[in-house]
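A protein chain is absent from this complex, but the other protein chains hold their places.
Which chain is which? They are A and B, in the order written, and residues in each are numbered from 1.
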Amino acid sequence: MLIHDDRLFPAEPATRSIARALYAHVRSLPIVSPHGHTQAAWFARNEPFPDPAKLFVQPDHYVYRMLYSQGISMEELEIGRPEIKDPRKVWRIFASHYYLFRGTPTRIWLDYAFQELFGLEERLSEKTADLYYDTIAAKLQTPEFRPRALFERFHLEVLATTDSPLDSLADHEAIRKSGWKARIIPNFRPDSVVDPEFPCFAQSIAKLGEQTRENTSTWSGYLNALRKARARFRSLGCTATDHGHPTAQTADLSQTEAAKLFECILAGRADALQQELFRAQMLTEMAQMSLEDGLVMQVHPGAVRNHNRQIYERYGRDTGADIPRPTDYVQALRPLLNRFGNEKNLTIILFTLDESAFSRELAPLAGHYPCLRLGPPWWFLDSPEGMMRFRELATETAGFYNTVGFNDDTRAFLSIPARHDVARRIDCAFLARLVAEHRLDEDEAHEVAHDLAYRLVKEAYRL
Amino acid sequence: MLIHDDRLFPAEPATRSIARALYAHVRSLPIVSPHGHTQAAWFARNEPFPDPAKLFVQPDHYVYRMLYSQGISMEELEIGRPEIKDPRKVWRIFASHYYLFRGTPTRIWLDYAFQELFGLEERLSEKTADLYYDTIAAKLQTPEFRPRALFERFHLEVLATTDSPLDSLADHEAIRKSGWKARIIPNFRPDSVVDPEFPCFAQSIAKLGEQTRENTSTWSGYLNALRKARARFRSLGCTATDHGHPTAQTADLSQTEAAKLFECILAGRADALQQELFRAQMLTEMAQMSLEDGLVMQVHPGAVRNHNRQIYERYGRDTGADIPRPTDYVQALRPLLNRFGNEKNLTIILFTLDESAFSRELAPLAGHYPCLRLGPPWWFLDSPEGMMRFRELATETAGFYNTVGFNDDTRAFLSIPARHDVARRIDCAFLARLVAEHRLDEDEAHEVAHDLAYRLVKEAYRL
Partner (left out) sequence: MLIHDDRLFPAEPATRSIARALYAHVRSLPIVSPHGHTQAAWFARNEPFPDPAKLFVQPDHYVYRMLYSQGISMEELEIGRPEIKDPRKVWRIFASHYYLFRGTPTRIWLDYAFQELFGLEERLSEKTADLYYDTIAAKLQTPEFRPRALFERFHLEVLATTDSPLDSLADHEAIRKSGWKARIIPNFRPDSVVDPEFPCFAQSIAKLGEQTRENTSTWSGYLNALRKARARFRSLGCTATDHGHPTAQTADLSQTEAAKLFECILAGRADALQQELFRAQMLTEMAQMSLEDGLVMQVHPGAVRNHNRQIYERYGRDTGADIPRPTDYVQALRPLLNRFGNEKNLTIILFTLDESAFSRELAPLAGHYPCLRLGPPWWFLDSPEGMMRFRELATETAGFYNTVGFNDDTRAFLSIPARHDVARRIDCAFLARLVAEHRLDEDEAHEVAHDLAYRLVKEAYRL
C-alpha cells in the first residue's frame, strides 16, 4: 500500500487515537476550494485528460523544479511544449527520480492519487514506471476519469478558478449553460491590469477599456472599468479577488495624486518606486470596491517572480523559479488599514511565504483588525510541517476563528482531494495534541476540526 | 473540571511522568514577579475589586482585542469608560464568545482563575454566563478576595509595578507605611521623559525638573534629575529600570553632541531620525547610571505602538493595537556594548517580539557578553508554544544560565498565578524531554527547574 490510514498522525498512541477520532468526523466532508489554478475549460469541454506525463509532470512546477534542481533539463522533460512528443520517456525519467520527492508533500499528494484514483499499490520507481504509465493512461480514457466525473467523485462543493479581468469567462458561462449543476466560480485576479511591471500592461489596460466600454486612459474611466469587470465576475458567482504583488505595500493617495500617478504610469514614465506606489494604491482602491460590492480580498505577496532569468526567457512565467523574500506587513498595510481596518463588512485574507511573520506580524494583526483574516500556509508552506508550524505560530494570538480553512491553490486537479486530506489530518493532529495536553476539551476539538475543514472557509469567502 | 493536573505536559507517558516529577518540586515555590503592570493603589487601598466585567474584560487587551477582531465593537464592551454601565451585558457578550479563545493562553489563564479562585468547574459559555457572573461578583465582595488577601494567597514573594519617573509613588509609600509586610516595589520606566515622541514630552521634562528641583532645560540638569528620580525609586525598593522603545537602537555620542541634541529635541526642532538618536543615546546614559546605582536594565523593544489610528484617537494607548516589527539587536546594541558590554556589574535583560532573533542574535549575544541576559518570552510569545520555542531556540547557544526566569508582565492581577504556573509547566515539559532523550540527567533537571522557577529571577533582578 502506498498510503496508510494513520498517515500524518502523531505516533504517540493516545494522541493518535484522538486524532483518528477527530479525523473520522471530517474526512468525508465536502471539499470547498475557494482559491486555485485549475482550468474551467476542463469542465466546460469535459474531454479526457491526456497521458500521464501531460497530467502529472508538465503542468506541475512542484514536480519539475525538483527534477531540474538535480540536473534534469527542461528539454528532457519537454517542458514548455504544447504537446509531449514522447510522454512515456518523460514519465520514465520522472519515475526513476521519484526518490527525490522523499519527505516532500508532492510525494504525499502523488501517492494518494496513485492509490486512491488509479488503484496502484507498489511504489513508483524505474521498475514500475511502465506499469504506472499503462494503468494511468488506460483509466484516463474511461468515463469515470473525465473532469466532471472526477469533480463529482471528489465531492467538490465549490471550486474557484483564478482569472484575469480580461478573460472572457466563456468556459464558466459554458459550464452554467450546460445544465451541469457544479459550482465552479472565478476569482478576480487583476494583477495584469494593476501591476505596471506585468508584461503588456498598457495593451491590457486598453483591452480592458474596450471590453468594458470605458475610457481607461483616464483614472476615473480605469476605475469604472475595474468596477464593471468585477460586476461581470460576480454575475458568474465570483466572491473573491486575489492580488499577487511582490510586496504587501498599500497606499492612500488623494484621488488627484492617484490620477496623476496613473497618467505617469500609462505614459511609461514611471520608475520602480512609482510602479510600487501604484500597486500599493490599487490595493486600497480594490478594498474600496470590495466594501461596495462585497468581494473578499486575498493578498498573496512576497514572491520574487522569475528569479532564474534564463528559464524565464525560454519558458516564461510560473516555471518553478519564483523565490520568496522577507515580507513586511506592519508598515505596508498601514495606509489601507488606517482607512478601512475597522470595517466589519470588509474581509481581507492575508497569505505569506515568510514564516517569520506568522507570530510576529500576521497573528497580532489578524487578532486585532476586524477586516483581517489569515489564509492557510501557502505554496512552499502547504506541507505537513508548514501547516503544523502555522497552527503553532498563529493560533495562540489569532485563535482559530481568524483563520479561514484550507486553500489547495493547485494547478493539478488530481491533487485536490489529497491536499485537503493532508490539511484535515494535520489540523486534527494539532488539535489532538491540544486535547492530549489538556489545553482543549475533546468536544471543542471536534467543533474546531469541523470549522477548519468546512465552515470557516464558506463563511470567510462568503460562499 | 476546567483544568487538568497534567495540563501542558507532553502526552508521551515516560516524558510526562518526568515532567510531573519535576513540576512537583517547583509548583509551590513562591512567586517572584519582577516586571508587570498591576497597580500599587489596589494594595494601598485594599478595596474590593468591582464586578467581573471590570475585572476580567475591561482592563485586559488580550481579551478584548480578540473580541474586537471578530466584529464586536469597543462600545458594546464599554471599553474606555471609567465605569461600566451594564457589566452583566458585557460579561454575557464575553461569555458567548469565549470559544474564540480556544487554543490561546488567555483561555488557560482564565480557566485557571475561574476554577482555582472561584471554584467554577463548568465551561464559560452563553449558558453559564450568569452563573459565572453571580459567583464571581459575590466572591469579590468577601474579605478573601480583597487585593492583599489575594496577594498572600498567591504566595507572592515580590511584586513589581511599572511606573513613570513622574509618579509620586504615593501608593508604594502608603503600602510601606501601612505596616503590611508585602514586598511591592516599583520599576523605573522613563519612556515618557526619554522618548521625544511620547505625548506631552516637553511638559513631562518640565515636571521632572520641578519634582527633582533640577533645571531640566539643560542636558546636565536633565541627567541629574533622572539620577534623583532613580534614587527616589530605589529608596522604595526599586531594583530595575524598563525601556519600551520602538527599536533596540543605542548610541554613544560625546557629551557635547548629546547636549546639543537634547537642546534641539527640547526646542521641538528634531526630526524622526534625531528623535530615534536621542532615545538611542538615552539607553546608553541609562546603562551608565545603572553602573553607578546598580539598577538592572530591561529593554522591551520592537512594538509599533497604536497601529490602529482610529482606535488610538478614540481610546488611547494600550488598547490591543500594538503590532511587532522585525527587530535588530546586533548593530543596534553595538554602541552601548562597545562601551559597557564587558562590565560584570551591569545587567541588561533583553526581550523580543521577533522570534527570529532568538537563535540568530539574542542567544549568541547573551552567550558572550557578560552584561547581557535574555528575558522570558514576552507578550504575544508569553504562551505555551512561545515559551517552548524560546527554550528550543535559545538554550543551545545561551544555556539556561543566561536567562532570568519568568515575568508575568500582566495588568490582570488574577492571572498571575496562572501565568507562572504555565511557565513552570512548560519549563518542566522542556526539561522532561531533555531527560527522556538522555540529554540531561534527572538530578540536573531538578536543579534547573528550581533555578528557572525561582533562583535566577532573584539573582538577575538583584532581589
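A few remarks follow.
By definition in this document, a contact is a pair of C-beta atoms (placed from the backbone, for glycine too) under 8 Å apart; a residue touches a chain by one contact, two chains touch by 3 or more.
Not measured: the values here are computed from a predicted model.
Only one of the listed residues, B:Leu337, B:Leu414 or B:Ala453, touches the absent chain: B:Leu337. For the chain missing from the display, the contacting residue among B:Pro48, B:Gly71, B:Gly294 or B:Pro370 is B:Pro370, taking the whole complex into account. Summary of contacts with the chain left out: across A:Lys85, A:Arg102 or A:Lys177, the touching residue is A:Arg102.
Against the chain not displayed here, chain A makes contact via residues 3-4, 6-12, 65-66, 68-71, 99-105, 108, 123, 304, 307-311, 320-326, 353-356, 380-381, 383-386, 389. Taking the complete complex into account, residues 10, 12, 14-15, 326, 328, 330-331, 334, 337-338, 341-342, 344, 356, 359-361, 363-370, 372, 392-393, 395-402, 433-434, 436-441, 444, 447-448 of chain B touch the chain not shown.
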